[in-house]
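With one protein chain held back, the other chains of the complex are shown just where they sit.
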Amino acid sequence: MTSTLRKNSIVASGGLLLVILPILVSWSGHDYYISLFSRILIYGLAAVSLDLLLGFSGMISLGHAAYVGIGAYVVAIFFHHASEMEPLFTWPFVLEGSENGLLVLPLAVLISALFALVIGSLCLRTRGMHFIMITLAFAQMLYYFFVSLEKYGGDDGLSLYSRSSIPGMDLGNDIHFYYLCLGSLLVFIFVARRLVYSRFGLIVRGCSNNERRIRALGINSYSYRLALFVIAGAGAGLAGGLLANQTEYVSPGLMHWTLSGELMVMVLLGGLGTLFGPVLGAAVFLLVEENLAMYTEHWMVYMGPFLVLVVIFAKRGLFGLVAGGENGNE
Amino acid sequence: MKKVVFVLFFLAACTHLAIAEPVKIGMITTLSTKAGYLGEDTRDGFKLAIAQEGGKLGGIPVELMVEDDGRKPDKGKQIAERYIKKDKVRILTGIVFSNVAMAVVPKVVRQDVVYLSTNAAPSKLAGKGCSPNYFSVSYQNDNLDEVVGQYVSETGHKSVYLLAPNYPAGKDHLAGFKRYFTGDIVAEVYTKLGQADYAAEIAAIRAAKPESVFFFLPGGMGINFLKQYSQAGLGREIPVYGPAFSFDERILNAVGPAAVGVKNGSQWTHDLDNEANRQFVKAYVEAYGRMPTLYAGQGYDTARLIGSALKAVSGNLDNLDAFKAALKKADFASVRGNFRFGTNQHPVQDVYIREVVKTDTGYTNKTVKKVFADHVDAYASQCKM
Amino acid sequence: MLLVIEQFLNGLQLGITLFLMSAGLTLVFGIMQVINLAHGSFYMIGAYVGATVAAASGSFLLGVAAALPAAALCGMVVEFVVLRRLYEREHLDQVLATFGLIMFFNELTRIIWGRQPLFMEVPLWLGGSVELLPGLVYPVYRLAVIGVGLAVAVSLWALFAKTRLGMQIRAGGVNRKMVGALGVNIKLLYTLVFGLGTLLAGLAGVMAGPILAVESGMGESILILTFVVIVIGGIGSIRGAVAGAVLVGLVDTLGRAFLPAVFRMLFDSSTADSVASSLASMAIYILMAAVLVVKPKGLFPAHS
């Protein structure tokens, strides 16, 4: 029980730290860090959604960035049409662009989830290495699709001229935006936690653990795993929608498989199957990258072996190291 | 737990070590990925100018900060934000690729910051999206295609086969060529970005029998295409042309003999006959042991332009308008000879056709002909400043 | 008509190049059950070492002779230092560790060889073209690549079907512990298999050197194509790798060659060009999705 206590207090103080961070930062006059930490929170959110797949259901998706990209493009495309005063399409009904965050962010979630549903329903027919590679292939397909999509800037991407608007908030203000990201992240983690320990979660965790046993118990795991895949895609879509706002820019690069790889790194670095760990992983990954890059151009020559060492020796990730206890399906 | 917080803050604090005195210049450029050498040359050209003045530009001490954007737009934006917010940089430069530029430039120029482009100059930023805080020291992207379009028409080729990657820049570049080409377009083929094998396209070219081929395939794609084109034996039958992006000195040494004799368009060549250029090429070779590329020349020019303006305002950037006015005068000796800014703050300059030759030290270009004098880009008229 | 034949040949040749890459990867996948994203790095190492030695010595063959052991050696070192610890782990760990290795190798080549691409020449005795049919000229070097690919396919078949080592390797893929109990040094065997896989990658790299740009990161673009090949063919099956590679090569090449013409019959020319080229760049991924929907384990699954 002490390990649970320890873990809870760590999570609580970590959360508290994130909540008061803007105050600390603006008090010390380093405004820049607010936007850096917004980015960390967003990547953290994407990583948490990936953790649902990797850590709880054993589905190794190497194409998770695709859903981040879809979410980002939804926000950007709606914004683009709103600023050009041109409807997205006029048939079968007229759909106007929008800058309203309360509309476009949920849409980003929804449309990413839809893509995850279609892609997932095909990918989940396969197992193991095939699954890894087919998720990768679908992400690449979307990548090339958006690269050649001239209407929305193709490889040059699409600029937003401001952030989305949400009544009562000024997202152009970095502190407001930070709290939007933090709120989204905390809500998603809370929902994910409920999910993981629900009956649905029990089945899904069982699938990752022992697929054959699940089937012998009379459960067709396909629909459960697909549902989780869709939920994870939705989370990534939310992250994408926020990221489009944070950078005020989207490009197909968001879907590139190296980004999927980096998300995986964040999950593992932070702690697989911990839900909180990936946020820590995102923070450490982005900060290490940023700092290494300032000291050496060849930062990747250090980052690569560092990852290998983490994989080999720090199996439980940073969260496991600090929080103790066991990961995953505890 | 405390350890983690400590580590996080330590990491965060590390980003905050700087000294205030000299004028800071923030360079965001691409040093990793396959295209890393572009950023390397840009940076080295820029650094050479600083080194020649012993750490100063225009007599004002400067501090050059360089960071790799990895060709990722969002990373470029992050770096820009840090330069501006944390390091209080007012002068930014160095972006190689249009997609990074499109993510960074429109945002930063709305703040009180000057951006000088050493390379990427997409049409959007030259026309409607132009800004008083944005200067392109290189060119407008299409310039080097326009010159080839003009030259190919002058040579008397009646038809051309066009090839470019399937992304907006590819279409822009072909549009630039078509703007000045008067003959027939046999076909306009868009290939996959990053494609390695061009056998199918080359077979199609052979079958279509055009009088000439124009391609825009930057980086490795161009190397692949040129090698395979020459191996297919087409090099002797149908001449190819392209903008300088596939013919800089570092690429040429990877293409080898396949490129010899190919004519390409550029605003600069190492053999341009002016004093600034002669000393630049000599100093660059001494400093880095390799021939400069056009990117190095652009980096060097940008640094010297900044120097001229810093000198004019005595290093005082508090009044940014004065600094911008001084920049706009372009009161420096460019390695390109003629150089001034047009209304959209893009260069008005001479553009040349050059030819790939082999020398004792490797492959390089020699100037063949000045095709455009005082060339103005096609988007200048759309710019309302 | 001649053009169609030529494009078929082009597709075949691309397929064979892909096969050279895929053969090594599918071996490692199928026998050792290890997913190795860094396979492309050994392709790159083969190309860089080959290009450097060929430039220094002036001999293409010396370049090849140097590239093969270099790639194999690097592979065996990586197996010994990193992958050996990951056999019993999940695929996820293998994916991440090898992702780290990609970063490392890409940056390392940049440090050693600089950022600019390297040059590698077609050897004189393989230069030029031959006229296969009246009006159909084809570069000799590409024919040589086809030849090497076929030779590799045949020798791999012979290795596995005819030799004792091959049987041990196959048995090791089926039951690691059992083979170990029979007194075969399974660790050494795995190191050798991995070395063989990376040697093939190195061969693919050095053969591609004269055709393609030798540059840092060249491994990744081909790596993904290779994945597609292997997944279509069925993981672990050499036969599948051959079939998948040729299929991918043909679909990719023919798509690029003829889709625009097909679409021009349907739409006006600028829409046709852009739709066709988008579709051509996605064609192989669509092919892969289609194959997996029908046969989730690929065309020739190794262990049924």
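Brief remarks on what is shown
Letters A, B and C mark the chains in the order given here, with residues in each chain numbered from 1 onward.
The definition used in the following text is that contacts are C-beta pairs under 8 Å (C-beta built on N, C-alpha and C of every residue); 3 or more make two chains touch, one makes a residue touch a chain.
In this section, contacts and distances are computed from a predicted model.
Comparing "Pyruvate ferredoxin oxidoreductase", "GntR family transcriptional regulator", "Branched-chain amino acid transport system ATP-binding protein" or "PRC-barrel domain containing protein" against the UniProt entry of the hidden chain yields the protein name "Branched-chain amino acid transport system ATP-binding protein". The hidden chain, counted over the whole complex, makes contact with A. Of the listed positions A:Gly14, A:Gly154, A:Gly206 or A:Pro252, the one in contact with the omitted chain in the full complex is A:Gly206. Residue-level contact of chain A with the missing chain is found at 194-195, 197-203, 205-206, 209-210, 212-220, 224, 227, 326, 328-330.
Keep this in mind: only the chains that are shown with their structure count from here on.
Between chain B and chain C the centroid-to-centroid distance comes to 34 Å (mean Cα coordinates, whole Å). Counting partner chains per residue, chain B shows two or more touched chains at residues 31-32, 166, 190, 192-193.
In chain C, the residues touching two or more other chains are 106-107, 110, 274, 277-278, 281. Within the complex, the chain C residues that touch chain A are 29, 35, 37, 82, 85-86, 90-93, 95-97, 99-108, 110-111, 220, 224, 227-228, 230-231, 235, 274, 277-278, 281-282, 285-286, 288-289, 292-293, 296-298. Looking at the complex, you find that chain C touches chain B at residues 2-3, 6-7, 10-11, 13-14, 17, 106-107, 110, 114-119, 121-122, 127-129, 137, 139, 141-142, 208, 210-218, 221-222, 253-254, 256-257, 260, 273-274, 277-278, 280-281. Remark: chain A residues 9-10, 13-14, 17, 30-33, 35-36, 39, 144, 147-148, 150, 153-157, 159, 161, 243, 247-249, 251, 253-254, 280, 283-284, 287-288, 290-291, 293-294, 297, 300, 318, 322 touch chain B in the complex.
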